[in-house]
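Omission of a single protein chain aside, the complex is shown with its protein chains in their original locations.
Then we have chain A:
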C-alpha cells in the first residue's frame, strides 16, 4: 500500500532540450479540495512586506473571517542588515556609525545607548564633560520630538488624515534642519562618540534652536486642534489596540504603550542617565490602554521635551565636548576645509609639521582604536519607543566582542497579536501605528 501522500513518479518525456519531467504534487489536491469545501469566509491575507501603511517592511499575516481578524502574526527580518555582526569587525568608535542606522528615526538614542555602554565599560562615566552631556540630552530630546512627529504623522496618514501627515513632516523638517546644522547630516549622524561628541555646536546653533522652540510652541497646539477633539479621529483610535498593564508586563512592552496603561515608567525618571534627574519635566500617562491614549501621551511628551531642550540651552556652558584622556578621545578636530572635507587644517599642521608624537597617537588611535577592559555591561535609555538597551561584551580588545541591542520596536511588535485579534481589519492599521515600530530597529 502506498503512503497517503506518495507522489506519483513524475512522468518524463524527451525533448530537444533534454528530459522534461511533469511533476504533480503531494497532497495539494486535498488542500485545494478542502479549501473549496470550506464555506466560511475565513481567508488569510498577507499585508506587506511592502504595504505603505506597515512602516517599512513589516509583513502582517492576518487570518480574517469577514471583517474580523481571528489571528494576527508578524513576519519580520526583511530589513536585517547584520549590524550586530558588523560591529565585531570595527573598532569601538566606528561602532556609532553602524548603530545610528538601526532605528533610523531615533539615531541619537542608538548612539547614546551605545556610547553610554562603551563609557561604562571603560569606567569613564564621570569624566564626560558636562557640555557633552547637555548637548546629548538636547539632541536626544529634539530627536524625541522628530520621532513622535513621524509616529503621529504616519499614523494619521494611514487613517486618511493627510493634513496631520503634512503638518507632522513639516515640523519634523524644522528639527532635521537643526540636526543638519549641528552634525552635517539629517539622519545617521554618528555624532555622539565614546567619550563625548564628534564636535561642538556650530555658531548660530543655539539661536536656531531657540527659534525652533518658539515655532514648535506655536505649532504643537495645531495637532490638538486637528486631532485631539476630532470625532472621526477619536472614533478610529479610542478602544483600539487595547493592551493593559498585565499584557504590557508579560510582553515586555515599554514606552508610550506602557504609559498609556497608567504606569509612569520612564527610565529618565526611574533609572536616570545623562543627568536627567536634574531636569524638570513630567512623565505623562493615560489610563485608556488604547491607541488614543498613546497619541495623547506622544503629544504631551513632545511638550515636555521642549521644556527639557529649553533647560539644556540655559545650562550650556563653554567647555570641552570630549574626554580629556587623549588615549580615548578620537582626534576629531573637524572644520570645513576649502576642499569641502572635514579635517581641521590646524590639526593637520600640528600632526604633520610640528609633533611627531601627536601624529603617532592620531595614527594609532584611528587605525587600532582604544582597548576596552574585559567585561560586560547593559546600558538602557528611554527612547521615544521604550527601553532601548545595549548589552555589550568586551574581551579587552579594540573591537567589541559582542553588542546586542534590545530595540523597543522589536519587543513591542510582539503585542500585535494581543492588540489585533478579535478586532476589525481596519483597526490593525491603527494598532500597528500606535506601536510605532521602525523596522530598521526591529531587524537591525
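The criterion applied here is as follows: contacts are C-beta pairs under 8 Å (C-beta built on N, C-alpha and C of every residue); 3 or more make two chains touch, one makes a residue touch a chain; residues count from 1.
Assume contacts and distances are computed from a predicted model.
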Self-check item: Omitted chain, identified by the protein name its UniProt record gives, among "NADH-quinone oxidoreductase subunit C", "Nitrite reductase", "Penicillin-binding protein 2" or "ABC-type quaternary amine transporter"
Solution: "NADH-quinone oxidoreductase subunit C"
Quiz prompt | Which residue of A:66, A:123, A:221 or A:319 touches the chain not shown here | solution = A:123
Self-check item: Missing-chain contacts mapped onto chain A
Solution: 76-77, 80, 82, 84-86, 88-90, 120-121, 123, 249-254, 263, 265, 270-271, 367-369, 371, 374-378, 380, 387, 389, 391, 393, 395-399, 401-402, 404, 406, 410-411, 413-414, 443
